[in-house]
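The complex appears here minus one protein chain, its other protein chains still in place.
We just call them A, B and C in the order they show up, numbering each chain from 1.
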């Protein structure tokens, strides 16, 4: 890259609530694509917490290719997210689409997501760069890592270096998956920039059958966090049900992921860790990949 | 397409000032990439008018991949554009990046441009859908025609069907050009939607040497308008000088384009047409392509 | 390009029978995708000749994605091509797939086509590099111009510089067309290499409705020849009927193309030119594009 990006440090962590991205712990973020209603979301949030999930996801504002698709509950959805945060003690991540909504969203969520379609929405990047919260920046659909880091630079230039990058698949000619998850972006970004890297296998694959295999690979490749769609009843989800795991599938997957995390010298929490765990107690003494997180 | 887009009519024109897009006339829109200063812009605007240009272009707000590149003169640039409009009587097109700027930009320009990076910036699309001015929507860098039309639908759903589509090249593996101009998008869009279609060979090619050949092809393929970067001194342009024609090159190209327009049954105005020309006097009686505009 | 390709001359012509590629004449090559039978092919060949076609196309060996599709008549198809050549006096172009068939195909055809899927089939390139006939090298589905010229270099390194390059569309995300015709490749290749450039709008578009517009654009952009699929009864073609023009559509298109050719200072022959025309009599004195062929 001849973009002359300069960082003060080779690696940095990003903290949201009790969660530290970029530590030996692989953070699991999960929830439905969209917040669809209060009762379901709260009960789902509690179930996810019991499984070891550390950050809740859920869209209040949904970017939709067609203006006639369900676009989220908006302000009402934000309130539900804040209530779920209160009820579970978990951090919450949700997407913001409009620079005029940044303040409102920041009042209800811990991490602000900028979606793929907005990776180069510079007005929005500037605004989240001033919001004082961590920002999770998803990769644009056909963006290179360089363009992605330059988009992050718009956030940093506005004053916010609490940035998490989220690989969610790029557009290719393959049509068996919705996008092609570019796992090589994980080591590439680690080389180039200090930011923690999240992998979202759900949006990349577009089909729940493939999510498990790609989540396993994401842990093995060195991702700092996973973002996985889990829905209590995928067949009736208002958006993206096709790619959502149900809760038993997700619980089984977490068992598999813990084994791989251990094999690469990292850790995925389980319920019994509780909230009070002391991060320094994580023993990382035999990992294969412990230079990489 | 299974998107069930429904239009009231197979074809519609869009009017900006005295210019009608979607008529037998092929509209020439030209100017520098960015408005760089008052004197230069005004003198350039007058020169372009003398050559037959019908719409002035010029960026006041420039989206830039890197936050450290020249980002336009902003409000000051808008004033210069409005002054050039006043001085020449020509219509003006300029880009808007932020939904909060739509009203301001609409007060200074005739046509609002939504750029490639913002094709799916739904907050912006919604806002320009309420501005009362024609909107020129550029194709996203890796967007299909279907996604592009659905983005246009966000504008129409907000109440504005004065939409012009602008093909500006898509990302491919070819690296001799900045993007690959997809001229087949012109007949494809004509088949699917009623909107006039503009072709921008300058951004697609990224090199002035190729602009002439692609502009000729654009007229032959049935484009309703061309958007061409012309700079009085390309070597010293603050942005995109590499792809700008100088004025003598542009004048020569216009001669070529007029011959091709005539061969396909259309017309590109020249200076002597004056502003008072009666569009109904255009005789389209031997055109090869007169089913297509 | 850092490939250091060196050519002795900036431009060269390629001769096949009475046809000269790279001259002011834009050569029209036409015929069905595959040779399907003797009677139909011969009658079609005569009809095409009457319309002004200069080179007959037709596949005897068809590369097919699935092994269960019609793969051409093989040796029998070659005989029919040779008979059509005899009967009409026109040159014939046909594809060769296997290095072991090069000699046989060269005995029946004037120009050997290497198809997209074989652009980097180096054994085949080496063999056609020794056949003593002009070779038409189609661009690979995702190839850059640089890779394409390096593939041509394999032919030249084997001893044959009678090379014609054929742009036939590249793979992109757009799905309204089978491929995306990259017309900017024409001026790019003219800049970089001395070879004549053919454009094949039929394979690129994949739908006959779009072929006319793209053929017009190809002439305007500076193509030296067009390769167009024409079938006496497209609805019953054994392969690629969807993209074939019928004869009346093709005749109408030729009229349009002649007008554009004239507008850019070139010529497309019509029936009355006869075979004996003296190429030197072509007057190219008012062309807009006469630096470009």
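Everything that follows uses one rule, which is that contacts are C-beta pairs under 8 Å (C-beta built on N, C-alpha and C of every residue); 3 or more make two chains touch, one makes a residue touch a chain.
Here the structure is a predicted model, which is why all the values come from computation and not from measurement.
When the whole complex is considered, the residue among A:210, A:228, A:245 or A:267 that touches the unshown chain is A:210.
Touching the chain that is not shown, out of C:18, C:153, C:209 or C:233: C:153 (per the contact rule at the top).
Panel shows subunit A; residues 142-146, 170, 172-177, 180-188, 191-192, 204-205, 209-210, 213-214, 216-222, 255-256, 259-260, 262-264, 288-289, 292 of it touch the chain omitted from the view. Interface with the hidden chain, as seen from subunit C, comprises residues 3, 63-68, 97-100, 117-118, 120-124, 141-142, 147, 150-151, 153-154, 157, 171.
In this section, only the chains that are shown with their structure count from here on.
Here the chain at the heart of the shown protein, by mean C-alpha position, is B. Of all residue numbers that take part in the contact between subunit B and subunit C, over half occur on both sides, making this a same-residue interface. Chain centres here are Cα averages; for subunit A and subunit C they lie 50 Å apart. Mean C-alpha positions place subunit A and subunit B at a centre distance of 38 Å. Subunit B and subunit C have CA centres that are 34 Å apart. The residues of subunit B that reach two or more other chains are 142, listed in rising order.
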